[in-house]
Structure formats: structure tokens, C-alpha cells
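Every protein chain of the complex appears in place save one, which is left out.
Should a chain be cited, it is by its letter among A, B and C, assigned in written order, with residues numbered from 1 in that chain.
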Amino acid sequence: MSTPDGPTTAPQATTEARSVQVQYYAQLREDAGRSEETVQSTAGTVDELFEELNRRYDFSVAKDDMRVAVNDSFSDWETSLDSQDLVVFIPPVAGG
Amino acid sequence: MSTPDGPTTAPQATTEARSVQVQYYAQLREDAGRSEETVQSTAGTVDELFEELNRRYDFSVAKDDMRVAVNDSFSDWETSLDSQDLVVFIPPVAGG
Amino acid sequence: MLFSITDHPIRTQKRKRDLESLEAGGYVEFEGRVRKHSHGREVQRLDYESYQTLAESEGRELLQEALDRFDVIDAAAVHRVGSLDLGEVAVWIGVVGVHRADAFRACAFCIDEIKARVPIWKREVYANGEAEWINGCSGHGSVFASDEAVAHSHES
Partner (left out) sequence: MLFSITDHPIRTQKRKRDLESLEAGGYVEFEGRVRKHSHGREVQRLDYESYQTLAESEGRELLQEALDRFDVIDAAAVHRVGSLDLGEVAVWIGVVGVHRADAFRACAFCIDEIKARVPIWKREVYANGEAEWINGCSGHGSVFASDEAVAHSHES
């Protein structure tokens, strides 16, 4: 399970990198230093994409406390990634 | 307990008649045909005053469903009447 | 903590502004309005009347009870009397609190209590020309049970 070094050694990587959109909000935006980006990734699932980005940005919110949305709908961490997907990691909400 | 005829035969009448103010609201106002009046009564209690007026007007609301106020405060049916008291019989309320 | 009876349309925005507080995280408002149907009959208007002196003192007392019983900052209510058209506001209640749960509870408490004990009466005038005094509350009823669990009471 532990592959601490480098984005190119991600587990279960497929041979082909996809281009996906990622948006960052609130604390994650501050952690990543940006509100959105296009990521070239070999991650097969949303979960793998998160781990890849977490290695890069060291997010200050734990994955267990977050939800994820794919293409503007709440989704599952095991959802497989398609090219051009929009992925948003959702830290605990605080409206109201 | 039954003295069906005439205000002059009210039970427990004292010898001296007092002058009290009575206000009527809602259904009781329609029953009495007036919104207030000064009543000369020998009734010793609010309850006796009600019975006296009920014989006169035949109110369409039962006493058990009503409350009574004396001098702008909710009161007891057994409250004794003083001269110049303001008495209001309060049918079931329906605000809101 | 203001309770009043008025024979003019209730200025709900002004009443609400009077309740503003920088400590308030939540505001809950209730309006009772004249609706077009009542127990299957078509209503044309409502006539309200009050025993004003007692209504106002009883109203102030129930607002004070709301402030004593719930963790809220302030509460106010106004009841209209006279002839009201469909859609008009018969009663307005506003409550501000630090947190929302008690503001909801206090507001529901106020309308329950107003209906149960404030000497105000209502006459429904129907579209067919008939009219009748509504035989309202002679006891207490409440929107919410008094012993229910309230979660998240420390958030607004």
C-alpha cells in the first residue's frame, strides 16, 4: 500500500495518462495554492487521484472527512476516472 | 340550585346592590346585543353575576368553556365582586 | 420583548429590524395568514377582535416565558384586529437567538401560547355570505413536544 515517492510510481497505474479537471475549495484551495487545474494522471479511480494529489499538496483535511463529486454529482471514491472528468474533493461543509 | 325565574330571586343575594362594569366580546357581544354595560347587581361572586346575566341573555357559550377576567386580569369564578369592578367573560380564544 | 395589538396592517419588516442583534446567529419568524379555505369552506375575509388590555398583558407574559424557557436573545409578536382580507397577516412573531434550535422552539411556543390563551377572537366570513365565530382553543396544544431531543444545539 505504501509508495511514498513520486507520482510515476502510483499503484495500479494504467499505462495511459488521462487529462482530468480538478477544482479546489476552501481549505483545499489554500493547501493546493490554486482553485483549479488540469491534471494528467494515470490514476484509475477517484481515490487514486486523491492519493496522487495528496502526495503533491499534503492536504490538511483527511480523506475520511471528505466526500467527492464527479461531474457535479456526489460520487463514490471507487468511481473510475474518465478523460475530461471534473473531480471535486469536498471537505466538511459549513453553510448556514 | 334551580331558580329559573327572574333576576330578583338570585340565590345568595346580598341586601346591597353593587354597580359593576361588564364588557362583552365576540359571540357574547352578539348574544348580549351590546359591547359593555353597567350592571346593578346583588351577586356576591363573579359566578353569581354570570348566572344572573346568563338568565337575561341566554349566552350561547357554556360557562365551563369560558374563563373570566376581573379588572383586566384572569381571575377565578369564585372571586367576590366589589363595586366598580370590571368583569369580562372570555369565550374560547381563537387568535393566530 | 414587545407584544402589541394593532388594527393596521402589521409592518413586519420594521418589527424584524427592531429585533436585530449582532449576537444573533439565527432569526425565526412565523406569520399566520388569512387563507382562502377553512374546513372546506371558502373564506371571504376574517374579522378579529381582542380584549386589548388583557391581550397585551397576557402577550407580554408569554413572551417573557419564552425568554425564560429557551436560550434566545429576544422575541416579539404583533396581532392584528379588525377586518382582514385573504393573504393578510393576522399574527407575526419574530425570535432571535444565538443558536437556531432554541429560536425555532421559542417561536413555535409563542404561537402555541397565543392561540391557547390570548383573548382574541376570530369570525370567519364566507363567500356565500354566512359568518361564524370560531370556537377556538380552551386548552393547550403545541407544535413540538416539550421533551424531544434537540441535536446540534450549539450551532446556529
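The definition used in the following text is that a contact is a pair of C-beta atoms (placed from the backbone, for glycine too) under 8 Å apart; a residue touches a chain by one contact, two chains touch by 3 or more.
Since the structure is predicted, the reported quantities are computational estimates derived from the model, not experimental observations.
**Q** For the chain left out of this view, which of C:28, C:55, C:76 or C:120 touches it?
**A** Per the contact definition at the top, the residue touching the missing chain is C:28.
**Q** Could I get the residues of chain C that touch the absent chain, sorted low to high?
**A** 13, 20, 22-33, 35-37, 86-87, 98, 100-101, 103-104, 107-108, 111-112, 115, 141-145, 148-152, 155-156
**Q** Residues on chain A that touch the omitted chain in the whole complex?
**A** Contact residues on chain A toward the absent chain are 23, 25-27, 30, 61, 65, 69, 72-74, 88, 90-96.
As a convention for this text, only the chains that are shown with their structure count from here on.
**Q** From the C-alpha centre of chain B to that of chain C, how far is it in Å?
**A** That pair's centroid distance is 29 Å.
**Q** Averaging only over C-alpha atoms, locate the centres of chain A and chain C and give their separation in whole Å.
**A** 50
**Q** Using the touch rule from the top of the page, what residues of chain B touch 2 or more other chains?
**A** As it turns out, chain B has no residue touching two or more other chains.
**Q** Could you list the positions in chain C whose residues touch two or more of the other chains?
**A** In chain C, no residue touches at least two other chains, as defined above.
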